[in-house]
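The complex appears here minus one protein chain, its other protein chains still in place.
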Amino acid sequence: MFMEQLSNGIALGSIYALTAIGFTMVYGIIRLINFAHGDIYMIGAFLTLTGITLLNMHLVMAFLFGMAGAALFGILIAKLAYSPIFKAPRINIFLSAIGTAIFLENFAMLIWGPETQAFPDVIQNNVYTFLGFRASTLQLVILGTTILLVTVLTYVVQYTKIGRAMRCTSQDMDAARLMGINTNRVVYITFALGSSLGAAAGALVGMYYKAVFPMMGFVPGLKAFIAAVIGGIGSIPGAMLGGIIMGVSESLGAAYISSGYRDAIAFIILIAIILIKPSGLLGKAVKEKV
Amino acid sequence: MVNLFIVIKNLTIYTLILFLSIKLLSKGFDYTAKKLSRANKHTKAAALFISAIAIFAWPFLFADYPYILRTSIIVLLYIVLALSLNFVLGFAGQLSMGHAAFYAVGAYTTALLTVNLKVSFWLAFAASAVIAGLFGLLLGIPTLRLKGDYLAITTIGFGEILRLVLINWTSFTRGPAGIPGIPSPKLFGLTINSNTGYFYLILALAVFTVFISYRLLNSRLGRGLIAVRDDEIAAEAMGINSTYLKILAFVLGAVIAGMAGSFFSTFVHYVNPDNFNYMESVVILTMVVLGGVGSIPGVILGAAVLSILPEALRDIATYRYAIYGILLVMMMIIRPQGMIGKSSFKGGVRHENTKSKKNHKSLWRAVGS
Partner (left out) sequence: MRILKAKKITKAFGGLLAVNNVDFHIDSGEIVSLIGPNGAGKTTFFNVITGIHEATSGEVQFLGKKLKKSKPFEITKLGIGRTFQNIRLFASMTVLENIMSGQYCRTHTDLFGAIFATPKAKLEEKKIREKALELLDFLELTDKKDELAVSLPYGYQRRVEIARALATEPKLLLLDEPAAGMNTSEKLDMTKLIRKISEKGYTTLVIEHDMKLVMGISNRIVVLDYGNKIAEGSPEEIQKNPKVISAYLGKGGAQ
């Protein structure tokens, strides 16, 4: 039972991690909690599903289609909802993000309908046991995909030109611009990358639970935010760590405490972290200069 | 795919209509505000007097139209709710997104007390206010350390936890089935069960809320709150205890929302956890933002418009929340101060001041500049 819950938690945790990385990247660059990120995750799941059922794509193709579509959504959101008010107080941008989130949820409802849609069985699911560990094919696929995507992302951020530009911009946007970095482009690319990772997470969840529905992104979005906060918002390894911690504690909590309160566990962790160490496990404290 | 095109076409049309109405209405409101701030005392008093009479006579004017009367009751209920959020968001500047939780606490307190313990409504009403206030205190404490978006997400968390408790603690709350059979209030031996009776009940609560909003705003405490909202560091440097005031705003907002919840449960005679979900908090928030954060007439207008709109837009009910989303984004882009901004009755031209520039230093200034 414990081992089963643990592998369940790790699978769930890798999904949170993928979503949290998107959150954290956007926050790192523009200090905005992209509230609509959870809904990008949902859009990604729906697009992947549409790719499989309506467009008869191969699973991998559909997956990439979902990621690309979500990236496009991410860019559009940044362009339409955030960039016009970038000089406004933070609270305004955040409200705009909330508006975007509500819009996306209901947009999905209008297009794909409010009902939960079944995700077809695309992967044959077997259960493997290894040194007491029990894991299903799906769980291994989720873990594998996560590791692959995070490796690609780390490579992009650490070793490519655009990755360097991103790291510069996140430290000091004004300075980065003075150094000749096209910060606009960096911002949009960050949105695109973050959104596509979120979409991958959404599609994986759709496969895992075999269900896709318009509100599916709301709670995971909040949880991914919490995962990002646990690890220290703005830090990519922190988001990974936070995601895994969240997934495992949620699975174990649901199994041993109460499954009805499984979503509450995340919020209790959040409140505890924020009260005890607001900068997160791997984050640095920032204070306003007077 | 056909569906996709229809949806996009409709959304485009609604967005355009929304855009034009916001532009036009804002012009109208600015003009009226200017006129009003210039109008003399007598004109103002006369206008106020006439509207007061109209509101009091309302149930008699529409006695034969129960639909209109019921909608009016809902409008007043949301005015109370939006004003209660305004204490927190508008006065203290704290973005609370779990406001429906206090509303729920009030509603459930009244439901449980009147149904299980047969307590009189009035006693239950007072208890709802007090218990919701205690929850406000509980939620106010984390705000000491949190700001803006962090606070928003934490308050969403509180709201969700409360909703999960309502769903899961079935022995106490009957879970998702909810609590039916909440009795009507009795006053001097008469049972208030007509729409007219409920109208006056919620009207009294609304008048009370508007009254304390104004009294508070124009007092020492109100100025302290606004100072905290505008600039917490400067407020502290002026000897203002921001911690105390923020908690005060949370408690006050919670108390009023609890009262609204109490009214709701006796009016509908039935509560269940779905009445108080996240979307309910968002609706209340949208009302405040649409009308004008911190502006009492604005919030009243915002609540009225957004509670009448869904009735008027019955035919496109499925588009309702999508339109709310667009509305929020669009308001932030074209009129962030709301329809009737909080400073629209004050003199002088707005400049960008040095402080606000500095505070946004960390933002994405590249875009659009």
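Order of writing sets the chain letters: A and B. Residues in each chain are counted from 1.
Here, a residue touches a chain if its C-beta (ideal position, glycine included) is under 8 Å from a C-beta of that chain, and two chains touch if they have at least 3 such contacts.
What you see is a predicted model; the values in this text were computed from it and never measured.
Looking at B:Ile182, B:Leu248 or B:Ile323, the residue that reaches the missing chain in the full complex is B:Leu248.
Note that of B:Ala227, B:Ala254 or B:Met331, the residue touching the chain absent from this view is B:Ala227.
If you put the missing chain back, the residues of subunit B touching it would be 211-212, 215-216, 219-224, 226-227, 229-231, 233-242, 248, 252, 294, 342-343, 346-351, 353-356, 358.
Assume only the chains that are shown with their structure count from here on.
Interface residues of subunit B, counted against subunit A in their complex, comprise 1, 3-4, 7, 11, 93, 95, 97, 142, 145-146, 148-150, 152-154, 156-158, 160-161, 164-165, 167-168, 233, 278, 282, 285, 289, 318-322, 324-333, 336, 356, 359-369.
Note for the complex: subunit A touches subunit B at residues 29-33, 35, 54, 80-96, 98-107, 109-111, 173-174, 177, 183-184, 187, 218-219, 222, 225-226, 229, 258, 260-261, 263-264, 266-268, 270-271, 274-275, 278, 288, 290.
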